[in-house]
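Some notes on the structure that comes next.
And then subunit A:
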Amino acid sequence: MNPGNGILLSVLASSLLPGLVIFAIAEHRIALRTTLNLLGAVVKLVLVGWMLWGVAHGQAYELRLALLPGLDFVLRAGPLALLFVTLSSVLWLLTTLYAIGYLEGSPHRSRFFGFFSLCVTATVGVALAGNLLTFLLFYELLTLSTYPLVVHRATEAARRAGQSYLVYTLSGGVLLLAGTVWLYSLTGTLEFRATGFVQDLDASHHGALIAIFWLLIAGVGVKAALFPLHGWLPQAMVAPAPVSALLHAVAVVKAGAFGIVRIVYEVFGVEQAADLGVTLPLAGLAAFTILYGSLRALYQDDLKRRLAFSTVSQVSYIALGVAIAGPIATIGGLVHLVHQGLMKITLFFCAGNLAETLHIHRISEMDGVGRRLPWTMGAFTLAAFGMIGLPPVAGFVSKWYLGLGAMEAGQDWVVLVLAGSSLLNAAYFLPILHRAWFRAPAGDGFAAAGGRHETGWLLLWPPVITAAMSLGAGMLAFIPFSPLEWVQFIGRREFIGYE
Partner candidate 1 sequence: MPEGVSLSALAALPWDAVLILLPLTGAVAAGLWPRSARPIGLLVSAGGIPILVGLGTAVAGTDGLHHAVGGWGAPLGIELRADALSLVFLATTALVGLGVALYADSYFEPTLARWFWPLWLFLLGALNALFLSADLFNLYVTLELMGLAAVALTALGGGRAALTGAMRYLLATLLGSLVYLLGVALLYHATGTLDFGLLGQRLEAGPASRTALGLMGAGLALKTALFPFHFWLPPAHASAPAPVSALLSALVVKASFYILVRLWLELFAPLAATAATGQVLGLLGMAAILWGSWQALRQPRVKLLVAYSTVAQIGYLFLAFPLLSAAGLPDAAAWRAVLWLVLAHALAKAAMFLAAGNLLRFGGHDRITDLDCVAQRLPLTVAAFALAGVSIAGLPPTGGFIGKWLLLEAALLQGRWDLVTVMLLGGLLAAGYVFKVVGHFFTPAATRHEAQRVPARMEWTALGLAVLALLLGLAPGILLPWFDSAVVMPMAGARQ
Partner candidate 2 sequence: MTAAFYALAGVALVVLGLYGLSVQAHLLRKLLAVNILGSGVFLVLVSLGGQPGAAPDPVPHAMVITGIVVAVSATALGLVLMLKVAAASGRPTLDDAPKEDRCPKE
């Protein structure tokens, strides 16, 4: 028997089972719920660490269960899958801690944490999926399990945001389903392969393949917030801060971006995709989304909305790196999957702290908050520098590889896009930093908002840790098991011919 069966199932179960149990736990049993949450998160981390070690040493993990005739439910832990699994399980632990602090005393926490755990289960499933059908199953499960989190506040605005979230994501799901079935009817297999599985089809199917490509990309593009499918993301900001963090950094948009990687590389194969002439339009769309998101972010006063449009922009770096189709650019795109996650989750945690501690939601209210919340704003500043792409924070590494990769692939225009986007990033982040650090607090200088310095430790430590990790991922980019090293390992081991 394959040694992977037990461990792959355990990785899923480590969040699924606590989630199901938590649903049944009475609201007031906080200690039990917290224990279960953290136990699941820690167990998952240990299992993932084990698999990382194994995969780095040549071990392969695969689990295969018969689902339908000719189609299996497949989980496979390759280097690429583990990149996403590691990101989500590390950030899940931190987000859980943060959410415990953030939701202290608020109602319906059992429901919240139950769906929270289901959501992470689905994300890990998306990462580990070994064929397109398994991917689709978890991708839809992710939609369904995040919906109750988006409407958690149970206000009319939350209901509307949830509705719009579902309209976008379920429509995307339908396109993904259509593309998947169509592809299956042509190829008879949906198994992810390093070089794709469509190359055996003869030329008469090229039209169909192009249509399938765009169906699939539109399907995952909704979650990856590719223009013009990004509309749900800013609206979903009514959700509590840990949910926004989860949507933006860990689960939803990343599942979409990861889907683009899988589709371009392991469904079509990058050469086949380039032959079909679909990668260049995808790169163009991603580049447009990068600039469009940044421009829109510039005009938002609501902090979370500005961050949301920033996400729209930043996630498309991943799509861009993949679509340029050169090995170095792909390194940049993949490593940004991790780097953007670390930086963006920091920003959302900090925005949550501002809202929770000082009831600040708008940028125009942020004058002088750096004096009141120095650690929070310190973390925010670091992450914002990373987003702009200043060395030595992680964002710089991504942009460096993206730019280098684009030049290598002969796509010089991408450098212009990157430069323009960095300028725009600076234009929408630096004024926030300026207000926070260099302006005097308005009125009573936050005296009314409690005498305590800083905020609760459960709210403070997660952003400080993720900010430190973004710095570490940039400064220590070349040590073993750093995101960059691992992505280069993916490049050597899997598909992109990187030496």
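Selection criteria: all candidates are chains of the complex that A comes from, given by their letters.
Descriptive notes on the structure:
By definition in this document, contacts are C-beta pairs under 8 Å (C-beta built on N, C-alpha and C of every residue); 3 or more make two chains touch, one makes a residue touch a chain; residues count from 1.
No experiment lies behind these values; they were computed from the predicted model shown.
Of the numbered chains 1 or 2, all belong to the complex, but just one touches subunit A: 1.
Here subunit A touches candidate 1 in the complex through residues 66-69, 107-108, 111, 136-137, 140-141, 144, 147-148, 151, 154-156, 158-159, 162-163, 166-167, 170-171, 173-174, 177-178, 181-182, 184-185, going by the rule given at the top.
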